[in-house]
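One structure follows; several queries about it will come next.
Every protein chain except one is present and positioned as in the full complex.
Lettered A, B, C, D and E in written order, each chain numbered from 1.
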């Protein structure tokens, strides 16, 4: 098996690249373990800035369905979900600035990660949001609240398969900026080049100090209880029935059941421009 | 007397319709009691989504002036105001998603309610804001802080009769979106139709989990002390004088004293476009 | 020596004017002391609204470099920085609404002050942001988090000399509005004129009540630990080396080392419009 | 069926008496519904103080095992548990002071209730603590944290069937005082007699104001996520196995498996006095 | 008029002595102003430790009744009460350790002050608690919550004229220790002598850092809304009636109406020892 992740070492930015394009960069345990290891390794060596992006057509489609709910027991399932959040907190607590560059698709738990990074750049045509089938819930959108507020987090969460474009995500404050897809990496690197001029201990303290302001406003507590919500839903009969249907009818058939316009399409279907249009 | 509120039962959304158009849907105690009862009744029956809107020319003009400050004592007054917030928290804690559709006028305590709902849609030409005469204070704008921030909450609160249009409210993040008035209900129903595809227990957990993120960030505490501020102002000589003037000179005369441009007009009077223009 | 600050008393607004244009209105201790005294004096007398602006070409360039890090010991340095925040909190706690009108440059600690004021107006072409040389850190950007979120606070903080225009600051929610520079004072006064119609005790309670909502959401705690971060960096070898270089090579040479495009230029260099363009 | 609860109306205190002595006052849904109704009824009528106690040999043995985990689905189970906390919050939010008088046994969810009351009196020989078999968890002890701290909450929670005597509970600050069992009701009534001298609106505000101090310190958030923890454990294989064993081997046999000294016995077994001895 | 307060300058401790023994050291505005001034003056000069005590038979009887509710309007009354809390916060924020030595009586707002000091010593026979007539409420006990918990704060607050002895206050954690009255000052000075060995900047940082831990746990927010509660009660008819009765019947007659045993007497009246026996 190939490594699920590769490092592109640079002078001002080390890129951690999710490298399972054949699996839509699904966040398998090996990939997540490799991410955690890379973050540890880059603490004391490497370039002054870290970037995270995906290889191929998109950032990541989220959880690896082949591992989904594989945990043997409900508490093991909840522990697995909490472990996920702990991995994102390693980004939050990392001494170096972390820039996430999102292109293509960024769904489910892959859309959690940027909430814990320092700078998020998105391709204008990226798609960011919920999985197409509601096989769980209460795990992802709460991490968006401090970026986009409760109303927009709910708009994204309460509609099956809902998502926003990169341009919308930037207008909402979920991302710092939306740029043309072909300029995404260049923009991240240009920012990193500027950041690299600041002495590393100053960069680290600036990041830490802003994170603390967020923590004083309840950020850590707000990402705390999300694992249990999802673990409970994984055992809900209606969700188990969906899983059964996927097994018997196929993913496509079940996806079709939930297909439909996303909220921003509904809200602008009168021909008016979208907010970022 | 007619019922102050009617329910329009639907398959995907049950509309709670404020139905006192002759009184600008003023939130009288009977109307509020009917709202509370409807919310209880819809916990375990009815459509998967709840909508709230107003009949006639607007959503609601706010407090019923005939009841205003009718409470016999200052603590009874404060208790009445706290009771109001408790009613809104019944929306917050309701297991179903609640969509508020605001058109026309939405003033005073009517502009509190949406802070506790899940999705807020506004007609582009709606007017949202403070009552025209400062007969109290410190009660409404604090509930907006987590949506629009302190600076904009203050901009709305510190100018008599200040308000924003629906389009501005959406640009500020107070509402999810502003749509043409004649598409308001249709948009809410289209969102509800999509939401209804998600199993009810999953919907409930998704809402709960995002609310918890807000609560971890102080939401409940932030709406906690607002009743006392208002109750004190109700006894302030300058406010009592205004009430006297209304009684002796008439509402119109006192309203005229506070009339003037709203903040967004002042800030764009140089002919430049408004932020949402 | 001339007074570093003058009061322009008005009927609806008393302007506190930073008046060291020859020193770019640098916030020297005498100037800050005069500000503190003015705020005390205006508690019980004067116009119902307070304005703060700068004389000359800009609002303020921030710390007075001649005093920078003059404190004899690290704890004295931290105490000096905490004292600064206490001065801003006098604005936060003041019974009157405080409007800050920012034009030209507003750098470093001068860009902290508006986080504690009630209404912030900016000239469209103002420049707001970080000092050009990273001689400290973790002190300013954390105070912006509740206005612009962590991602944008980091975007401003992690790039040397980064800043936004007034128009961008308004689009981000850092300011209430951006107006043409020649209309800045007139706009503030027009808002003040409207505010002045509200009885003073009502104004005071409205401000207090919104501030409390912010405090319930952690605002005070979030501005609490910033002094120590900066004081530590003031002793960091890399920062001491910069100070040495400034002494030996001159400010210009060191500034040049950090010169480069600001983040919004980088993110829009593909020729697309800026977010506020 | 007899009413599960009776009211003993008095001049200074109305007693709500759990009245299922034959079932160890297990908190069945009818009993809890009757409690909720009584609290509503006593808002605007009755004596100025409310008391809660149990009839027969003890306060309450906790959950009604015949209803235990009867909820059809995990989310319904979690909702049932949250509903429980909401009932306790009706005590917390009640305008009248609520005195709980605990004698005999007070186990499981019955030991949650006093965390939400104003004054807790205990009989010196009462037993307060965890159920004898760990059929769930994470639901009760977290509500004790603000009274006894995390260390003692854990001491109670992490040992099967652990409990403290009334005397120990008072020494720990869980209760206001421990008194001889035969003086429990008289003491409560003597306190109520004194309280009744204070005008009701003053009493209500004093209670509210102290509760707010607790809420500002995170009380509501701290009782927020406890339902999900328990609901997950109800589905845990090890817990399901215990339930199976109870069904097949009988309650006694399974209880015996967990029998053993309580923590305070272990920690004082060297013959030294207990902390309250 | 004599100065209401005197400073006893020492080498290791400067005593601020409330010096209105003829008025039971009632906290008149001149006395409070003198306290505020003394705290400012002692920031940069004087001994390394500050002590606060009362001259004569007790610490202080609380508010100066001759000034009580003298404020012309409800908002002025609330502002006066908030001003009081601000004075206590000057103790909280003072760079030097502040030891309060309480003897004799310490009632009403005088019992707030120690919540903001660093070390509280009490004479064993001191009396600490509520005023004898409930002329307000919700102002004092909330400041005790972080020291004694909600249950004991309520026990003190909900009974007219309730109080604890110094010995009980120490057992509850309200004070660091109770000592014989004749050793109170000597004990404070012995502690100060030891503290004075620590370099002043280290002392200041140690105090600041512990205060921050309290603030992170909501201390400032918890003392925030107390003024409004009291101001509302000052206008409550039942309270106004009491004031009328005092005017017409005399203080003694009204005091007698509320006289009775304090809670600790009630709870130990069976002849058993008090907790601090």
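Methods note: a contact is a pair of C-beta atoms (placed from the backbone, for glycine too) under 8 Å apart; a residue touches a chain by one contact, two chains touch by 3 or more.
From a predicted model like this one, the values you see are computed outputs, not experimental measurements.
Listed by label, the shown chains that the missing chain touches in the whole complex are A, C, D, E. Checked against the hidden chain, the listed residues D:81, D:145 or D:210 yield one contact partner: D:145.
When the whole complex is considered, the residue among E:16, E:91, E:191 or E:242 that touches the unshown chain is E:191.
Although one chain is not drawn, its touching partners on chain D can still be listed: residues 134, 136-139, 141-143, 145-146, 149-155, 157-160, 162, 217-219, 221-226, 229, 232-233, 236, 238-239, 242, 257-258, 260-261, 263, 266-270, 272, 275. Contacts to the hidden chain, counted on chain C, fall at residues 72-75, 78, 221, 224-225, 228-229, 231-233, 235-237.
Within the entire complex, the positions of chain E that touch the omitted partner chain are 97, 118-121, 146-147, 170-171, 173, 175-177, 179-180, 183, 187, 190-191, 193-195, 197-203, 205-214, 216-218.
Everything below uses one rule, namely that only the chains that are shown with their structure count from here on.
Traced through touching neighbours, the fewest hops from chain C to chain D number 2. Shared contacts of chain A and chain D, meaning chains that touch the two of them, come down to B.
With every chain reduced to the mean of its CA atoms, the largest distance from chain B is reached by E. Separating the CA-averaged centres of chain B and chain C is a span of 34 Å.
Each of residues 73, 75, 146, 201, 205, 212, 216-218, 221, 224-225, 229, 232-233, 236 in chain B touches at least two other chains.
Taken as a graph of touching chains, this assembly has some other topology, since it is neither a line, a ring, a star nor fully connected. Every pair of chains in contact is given here: A-B, A-C, A-D, B-C, B-D, B-E, C-E, D-E.
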